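For this view, one protein chain was removed and the others were kept in their places.
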Amino acid sequence: MPEDAAPALTTAERDELRRQGILLTSISELYNWGRSNSVWPLNFGLACCAIEMIAASMARFDIARFGSEVFRPSPRQADLLIVSGTVTKKMAPQVVRLWNQMPEPKYCIAMGACAISGGPFKQGYNVLKGIDRFIPVDIYIPGCPPRPEALLHGLVELQKKIRGEKLSGPGAPRHLQPDNDCTYPVPEFGEHDLEPPRNPAVWQPPILTRPDKA
Amino acid sequence: MPPAPIFATLDPDRAFLERAPLLVRDFVTGLFPPSLQWLAGNLLAVVVIVLFFASLFALLTLAERKILGRIQNRPGPNRTGPAGLLQPLADAVKTLVKEDIVPRAADQVLHFLAPVVLVSLALMAFAVLPYGRHLVPVELDAAVLYFFAAGAATELAVFMAGWASRNKYSLLAAMRALAQLISYELPLLLSVVPVVMLAGTLSTTGIVAAQAGWTYGVIPHWHVLTPWGAAGFLLFFVSALAESNRSPFDLPEAESELIAGHLTEYSGFKYALFFMAEYFGMTALCGMGVTLFLGGWQAPCAFLEFIPSYAWFFAKLLLLLGVFMWIRGTLPRLRIDQLTRFAWKFLVPLALINLGTAAFWQLSAGWSGPALQLARWLVALALVAGPFTLLGRRLSAGVAPRTYRYAA
Amino acid sequence: MLASGSAAAPFSSASVRPVHDEFHGDLLEVSMGPHHPSTHGVFRMMVTLDGETIVRLKPVFGYLHRNHEKLGENTTYLGSMPYTDRLDYLCSMTNNWAYALAVEKLAGLVPPERAEYIRIILAELTRLINHSGLIGFLMQDTGCSGTPLMYAFREREKVLDLFEALSGSRMMCNYQRFGGCRVDLTPAWVDSARRLVDAFPRFLDEFEALLTGNEIFMARTQGVGRLSPELAVNAGLTGPVLRATGVGHDLRKVDAYGLYPRFDFRVPIGAHGDTYDRYMIRVLEMRESVQILQQALRDLPAGPIMDPKAKLRGLRPKAGEAYGRIEGAKGEIGFFLISDGSPNPYRYRIRPPSFINLTVLEDLCLGHTVADAVIILGSIDIVLGEVDR
Amino acid sequence: METAEQIRDRLLARFPGAEITVVTNPGLSAQHSLLLGSPHARAIAQFLRDDPTLRLDQCSNVTGVDWPEKEIIDTVKVTVPDPAGGPPKVIEQKNKRLTPAYLEVVYHLYSIALRHGPVVIRTRTGNRSDQVDVPSLTPVWRSCEFQEREVFDLFGVSFSGHPDLRRILMWDGFKDYPMRKDYVDPDDYEWEPTPHDEVLARAKVHYPATPAAPEPKA
Partner (left out) sequence: MLGSGIIKGLAVTAKNLAGSFHDPARYVTQEFPEVQPQLPENSRNFPFLVADDGADPMGTLRCVACQICEKECPPQCIYIEKSKDKKPDAAGKLQLYPAVFAIDTSVCMSCQICVEVCPFDAIKMDQVFAIATTDRFNGLLLNREQLAKSNQYYHSIHPTEATEVDARLAAERKAAEEKARAAAAAKAAAPKPAAPPPPQPPA
């Protein structure tokens, strides 16, 4: 509600607005409650972390308790992309494509060191140093690999994040902003590296300052 | 125009619970002017069926996830609402608010129509099932025919979806769906023919009525308790699994091979509609199975008749659906050629022979005395078991457990 | 048994009909993967279909190529050990062992007896979880709704609990060291391992009751993906895939590395080389592994677990080269190291069994359907971390 | 099993014109290998596979090794006559030379039928730039198919006679040979909070040019 935009409201109008606000609030609560309790991940494993992701859906940990055991193989029906493992440069375009194919509202969890930053393999010539160079990531789960419980914890954090989203206003999530077509450019294979090697709209690292070491 | 009899007339001997649905109906239709009561009654039936089966669908998805969970030593969804009961609601909200993606290359009209057609066809099948003693939404003389006509058309909607998506996996799924339709419609129908033949009617109420009564008050006269009926029920059940695309015949949406088959390009609520139609189809087929072979709404023993008939119907229905889920939790999937071979070389001949068994059963109905009765049973059982064994041996030729050697 | 006279290596039939053919209509080219539920990660198969029948299949690799060998040449010998965990990330213990073996050959270290026993125990436990997990995944590909996989992972969690109690990590154990092992077994650990091993045959029985005699499973797997022993040997296949063709080649017997000659176990071999054989060989191997485990846990000697000559840091083996290989769960996993006397290996090469086992994928799949290709791939047992490295 | 020298002798008897050298392995495993000259390599490989006493039916492992030119300083003692007519002096003379640069392919052969091995054979390219051809052994052992493709992809060794020589791990348009020792990977070091050595040097390019900023946490 842009409150400062309407300074000359009568009390009645103000009450009316408030009532709408309450309605809107309960709708948004239902909306967020439904989405947060029905997060269907994409059935998409990349590397070692995928095994822990599978383990999280197995009997010991049972991700089904959160309503998330419906691992959809098709991106069209998935709400959550768990990037579970090393994203190589050869794989990065496909990951971005999958992300583009998912319908909004969608979320991304970078599971494990490799997905966050390239992890132990970051010095490799074919390893992308973190999937957040191309797509926006909501939750980062460090670990190599994170325990299944850590993934469940990440999922709970994601549910919290979804529940905290607002339906309107400037803080609205990406998919509710009108001028957002929610597609991300897919990098292409170049002669030495991906082209472009990063998506500057998504990847904005802070500037590191460091005293001279030597 | 006089009000058409939507439901059969009220039986005054019945208990209150038995009559309760009718009383509610009469109360609601009574609120309308008499000239509109036929319309109100029809609409009420439609609304009740849609609402009831939609919520049954919601519960079934939850039940399936919970049963699969329990089979796999885990609880399944249990934190959305008390014991996870609100999980379907959350899923519904989620699918409703998801973005709806139509691929640019897809046939826009067919891509939209397929789920709509599928759900409406699946819903149509519910019109002729007798849910209770007097609860038949539409009393049709050719109810069985109508039911299978509506059921067969659903596969066309699957084909529509697969073709319209312009996705190679969807296309493969569409091809599979058609092959499956052609193969399994036949045994499904053939397994029903004996029932129709013996009951002498295509009306579902008539078929249920033909299974009324008990021997000694405890052994019901259900078709499934006769040799031909048991065989027919098994044939029907297997064909119904295939017809409703359930494991082990879930080839069109074979997840491990074809991503999600015909559903690959569907998102949001359209996907939910497909899911709903699958469950509707499964429920309707189970309902038909209950009607044809398990005595419909009849109680299993005379002294259990105090429980209202619709409760019996739904108890049997849920039992069958539970078996569907149990099978889904156990069995791997067949291959498309094995699926068709199974239908044409095994189910169809068995169903045809079963027709003969049923005919024999009907002809020998007059045999009396324990010796003749025994002979009747033996002959009928032999007619069922013999072909099953022989055809089964041919079908599984070359497929057997093996013994293994050890290297020196 | 093995033909030796053929002049050239056997290849899959080269005469595949063209994609466009006026008599048969167009063929369908499907790219299965790298995102596909049944490619066990990010493997990709370019499949050409005639109806549903495969007429051409080209595997595409590299979607998980994380430059393992390059990293291995830029880090110390010890520093590569945790990376080997991530090769075949289901079997970190056997990878550790193979690498340790190669370095021990290079540096002349000899692990003490107790360490060898511990290695055997851990390797066989790894074999149990790998094979049961593989069968679970295979059944998933065959279309089960997760049930066998769940049972397999139920048991796997028990083994992982043991691994975690010993090494600290569930999957990435980083446990073996050059010349021995990092941590010693405690008596409590041995007891729980013994309990697990004794209960394992019951699980196997249940698993087999669920799968082995199932008519649908047999129909899906028997006669599917047949492989001749000649081709299998020539294509360098190893492990259960090779033994399913009837070649009794098991490095535990052939190389007799570690202390395997002390143990009484048999090597099951198949006769048909089809998918069902590959499944059954693994089931039987698990039963043999249980035998080995029972003997090892019974006879576990006391003593040190590290070669006294070994030191943790600053290993600089003499210049030279060595190739160490062991029978991993998926086949022969080998490490080829060239040392130039510096702390880093000059060349660090992994011989990945599942990569080489994929050589025959096209031969196995031709003439079968998409559904078969999926289970054939599943029965070869690949892990992409190892295929692409 | 025969030693490498015995095999070489037998091979030389069978293939009189072939170049076959025993490459000694100074390491503890002492696994010597046979260096095969390109012209006869495939025929020799086939002989090794089919020879009844060897029957090396399994080619287990194929590896590329990059040997760039390396400067070696040989210390030679030279006797120099004293120009002043005294007794000749022995002085040490340091000769710098470059080792030839080449790419090497190593094959580990085993016999499954006779349960012995390994016999290690090697082939070498002429140099690292334009003469990178060696004969492919894929027609002899099918197991070399993917492994030789991998060597081609990562080292740039071109196998003549390989049925399907394409890049296997990297994408098709990739130009470099990343496993060579002189490969420089593309720069993406803009966020390296814990860099070292070479990485530190490369990461610093991305840091702002503030000299010796005070550590904020101290």
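In this document, chain identifiers A, B, C and D correspond to the written order of the chains, with residue numbering beginning at 1 in each.
Assume contacts are C-beta pairs under 8 Å (C-beta built on N, C-alpha and C of every residue); 3 or more make two chains touch, one makes a residue touch a chain.
Everything numeric here is computed off the predicted structure, so don't read it as measured data.
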(message) Given the contact rule set out at the top, which of the displayed chains would the hidden chain touch in the full complex?
(response) A, B, C, D
(request) Decide which residue listed in A:I51, A:A113, A:L128 or A:I162 touches the omitted chain of the complex. (result) A:A113
(request) With the full complex in mind, choose from A:G67, A:G154, A:P173 or A:P187 the residue touching the hidden chain. (result) A:G154
(message) Across the whole complex, list the residues on chain C that are touched by the chain not included here.
(response) 75-76, 78-83, 85-86, 147, 151, 154, 157, 161, 164-169, 172, 174, 182-183, 206, 209-218, 312-313
(request) Name every residue on chain D in touch with the hidden partner chain. (result) 191, 193-196, 199, 215, 217-218
(request) Identify the residues of chain A touching the omitted chain, counting contacts across the whole complex. (result) 59-62, 65, 113, 116-123, 130, 132, 137-144, 146-147, 149-150, 152-154, 156-157, 161, 205-206, 211, 213
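Note that only the chains that are shown with their structure count from here on.
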(request) Determine which of the two chain pairs, B-C or A-C, is joined by the larger number of C-beta pairs in contact. (result) B-C
(message) Centroid from C-alpha atoms only, then distance chain A to chain C, rounded to Å. What do you get?
(response) 34
(message) Based only on mean CA positions, could you tell me how far chain C sits from chain D in angstrom?
(response) 27
(message) So the centre of each chain is just the mean of its C-alpha atoms; given that, what is the distance between chain B and chain D in Å?
(response) 67
(request) Scan chain D for residues touching two or more other chains and write them down. (result) 169-171, 178
(message) Show the residues in chain A shared as contacts by 2 or more other chains, in ascending order.
(response) 58-59, 73, 90, 123-126
(request) Would you identify the shape of the chain contact graph, picking one of line, ring, star, complete or other? (result) other
(request) So, with touch as defined above, which chain pairs make the list? (result) A-B, A-C, A-D, B-C, C-D
(request) Spell out the part of chain C that touches chain A in their complex, as residue ranges. (result) 34-37, 41-42, 62-68, 70-71, 74, 82-83, 86, 89-90, 149-150, 153-154, 156-157, 170-172, 384-385, 388
(request) Please name which positions on chain C make contact with chain B in the complex. (result) 28, 30, 36-38, 49, 51-52, 139-147, 150-151, 154, 210, 212-220, 222-223, 243, 248-250, 253, 266-272, 276-277, 280-281, 284, 369-372, 374
(request) Spell out the part of chain B that touches chain C in their complex, as residue ranges. (result) 68, 71-74, 168-169, 171-172, 175-176, 247-248, 250, 254-259, 328-338, 396, 398-402, 404-408
